[in-house]
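With one protein chain withheld, the remaining protein chains of the complex are depicted in position.
Read from first to last, the chains carry the letters A and B; within each, the first residue is number 1.
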Amino acid sequence: MLKFIRMVALPSLFVLAACGTDPAPGPVEQIIVREPGAAPVETAVASAPTDSNPASSLVAEGKAAFANCSACHSLEQDAPHGAGPNLFGIIDKAAGEASGFAYSDALKASGVIWAEAELDSFIADPAAKIPGTTMVAGAIAEPAKRQAVIAYIASVTAN
Amino acid sequence: MGKWSRRAFIGAGVVAGGALVVGVAVRPGNPTEKLKPFVANGDGEQLINSWVKIAPDNVVTAIVPHAEMGQGAHSVLAQMLADELDADWDKVEILEAPGLPSYAGADMVREFLAPTLEVPKILEPTAQGGFLTLADMISIGVTGGSFSIRGAGQRSIRTAGAAARQMLIAAAAEKWDVPAEEITTENSMLSHKTSGQSATYGEFAAAAAEQSLPAKPPRKAVGDFKLMGKPIPRKDIPAKVDGTASFGIDVEIEGMKYAAVKAPPVVGASVEQINAETAQSMPGVLQILNMGNFVAVIADGYWQAQQALNTVEATYSEAEGGDIDHDAIFARYAAALDDAGKDGGDIETETGDAVNAIAEAAQIIKAEYKVPFLAHATMEPMNCTARVMDGQCDLWLGSQNPLGVRREVAEALGIDEDSVNLENQYLGGGFGRRSNTDVPIMAARLAKAAGYPIKMIWSREEDTTQDFYRPSATSRFEAGLDAEGNLVAWDNIHVHLFDPSEAPKINHYAIPNKLIRKIDVPMHLRFGPWRSVDHSQQAWFIESFVDEVAAETGKDPLALRRLLLADTPRHLAVLDKVAEMANWGSPLPEGHGRGIAFVPGFNSVVAQVAEVDMTGKKPRVTKVFCCTDVGFAMNPDGVIAQIESGIVYGLTAALYGEITVKDGAVQQSNFHDYEMLRINEMPEVSVALINGDHDRIGGAGEPGLPPIAPAVTNAIFAATGKRVRELPVAKYDFAGSET
Partner (left out) sequence: MIKLNVNGQAREVDADPATPILWVVRENLKMPGTKYGCGIAQCGACTVHLDGKPIRSCSTPVSAAEGKAITTIEGIASEDGTLHKIQQAWIEAQVPQCGYCQSGQIMAATALLEKNPQPTDAQIDAAMAGNVCRCGMYGRIRDAIKSAADIKQPSKVEA
């Protein structure tokens, strides 16, 4: 992988940034992955040391994919709900039970326990699984990607 | 909107620092010569003067010096020019003036300077240091302060149109050898009746450009207006219904890549460490940068950049304000107000002896009000496209402040101001946010570091958390009443004063003793002008308190205001008109209420009545009546649209708007937690216009906003007996107890 890191000294004037002008002209750190037009790096994940473990590779893939979900859902313990509920520890919990989130009546009444398979079918098509859910966005069509996202959700635990 | 040719921009250095256009656009020695290379494209077009050009095909181009952000300035300024020029409206095109000092908003600066020698805060960052010279201030082309029509339009553009017409007539008189007075003009045609000769403006454009500029061409009287004062459809609207209108975010530059950015949650902190391992292996990613005060990912597409950025972990330095939260901020305000006591703070207005009058008053009424921080939430998130190559910086964005952007970007890059060009685009909402220069500075630095052109787009989350906010504030009032219940003394102290200084002063109400003071309380969040600026909170404070005085003294809220405005007939006419529209005093159903507010500002006068229905789960504003006197409405439908818009913007804030802070960081992020008024909550709005002063017209974009919040909360009081003393209204539970 083409990688080039440039370090630049941080000007001490930087504390003035809050006043609206920005006296730090250049980057403090610049990681150039590739040049425009150059061929995309082939699954660079595979070259990273942690990727010898397929499980953690799946989690890494899921983490990247979760970026889309994070517009609405937090996955951090005790973080506030967004447009959707915080999903920390959601696996095997009953649907509609996180406190402080205004679930749809449909979801609360669904009786679903969020086993991984249930999550999988819900994320594939939320409205089909639980008609009346307010989750109107973020469905994931590709099974492999759903698996990755669920693996990532399951991997985030208290520590 | 017309486009600047690339060729014209290459010549940028030649005219920088050219003569200023002050007062009127046209005068002997005007900057026409210097501006020619920028606005004439070489296809036989003639630049008649700084604000108009006429092509051989008889197309008249109005060169307007203000940005178009929905307020209709482009079209209405062209309408004013075309009327004075007797141009064929169907053949009028619009071009936004380049960001050059020659086109700067001198009128705006002069207006702000006139009474108090005060500089609007939005201009300060673009002036150097604390010592502001007139020359510094004039080289600032800001679109704001509800100023386009009454400033550039009234003072410069109309004169330019009239001058161009005279020059065309003079050229025709010379060629036809007839007296100039016998030549008539209509629909971009010159005619001489007795000789039967006629010609298009285009035919005489070249000859007209050779004529000397009339120093003071006569302008039309109101009775002669053909386009001014008429609800002419705006020229920018067709492109805004077929998807072709180009906003900053739509700009496409060859070789451009996309950047997503994230700044530290606490403004002023710097980025210490980043961990970009995941991002580096994500599709489309080109670069990951720690720019010191923000992190950026550059990728082949914006979505790829944003996805990758979401995986970058960063640590931030400790920053001032990093430990503060919502309650602490208001505690700080309260402590500062307590400290100021009876004689602290800066005096804004002092008439008579309010302290003594209150001490001797038969009745004293006190109240305290609080408003939160507000974000602008323009529909188009912040963005800027930048190319930095060979010491030259080109910028594409929608800006309310192109000259300020040029200056500050030049400073940030360490290059000459003349080496920075800006092509202004349509603004997907401005409301004051796009007068700041933070966004183009970031984009320019990124483009320089990347080595290729960058389109930087902020996510909605970034837009919400990194705004220049309307300040939160607390305001305390004491009123003194004499034995007959007359309001004789007014004592007010509030935190923060931004702009304009007229906002808290209530010069319009006849109260014999007034003491109005402010105190500054330092805050790490960045403040910026927010539609109607300080009027947005001051009008709510003042009109709520006037209503409390009315209630405490058993007066009708309309009657008390009529009493206080008894000596100002123009104000009274507006107030009476709105009362008539709303059928003030007529019975309403149980649980409904009616509230009134009166707020002059930006040289316009506005009164509103709101009706609320409190019988449901939450307050519902059902009707809003508004009467506005802008002096003279150049485009009545445009003024009405602006007033309607101000009402919705203000109502959204009154009902829902609240930015809160925890550990120094803004907590809201997107429309799910920073709520907008939607069509199902839209009240029926009726607007009436009064043309009360043809010679001194006022603004329309901002003055419609301030009265709505107090009109609504006064209506809530009328319906429920509960006084709202803290915004937004959503904080209150009217079914149960106050929260």
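Observations on the structure shown:
Here is the rule we use: contacts are C-beta pairs under 8 Å (C-beta built on N, C-alpha and C of every residue); 3 or more make two chains touch, one makes a residue touch a chain.
Computed from a predicted structure; not experimentally measured.
Considering the full assembly, B:426 is the residue among B:89, B:369 or B:426 that touches the omitted chain. Within the full complex, the residue among B:238, B:391 or B:585 touching the omitted chain is B:238.
When you scan A:33, A:60, A:119 or A:140 for touch with the missing chain, the hit is A:140.
Touch with the chain that is not drawn comes from one residue among B:293, B:385, B:437 or B:645, which is B:645.
The omitted chain makes contact with chain A at the following residues, 65, 68, 71-72, 83, 136-142, 145.
One chain of the complex is left out; on chain B, the residues touching it are 69-72, 229, 231, 233-234, 236-247, 249-250, 252, 258, 283-284, 301-304, 306, 377-381, 426-431, 457, 459-460, 633, 636-637, 640-642, 644-649, 651-652, 670-672, 676-680, 682, 684-685, 688-689.
What we mean here is this: only the chains that are shown with their structure count from here on.
With centres taken as mean Cα positions, chain B sits 38 Å from chain A. Across the complex, chain A meets chain B through its residues 1, 3, 10, 14-15, 17-18, 20-36, 40-41, 43-45, 47-48, 60, 63-64, 67-68, 70-72, 80, 82-83. Of all residues in chain B, only 125, 255, 257, 267-268, 270-271, 274, 276-278, 280-293, 300, 306-308, 310-311, 319-320, 408, 411-414, 436-438, 441-442, 445, 448-449, 452, 461, 524, 526, 667, 669-670, 672-673 touch chain A in the complex they form.
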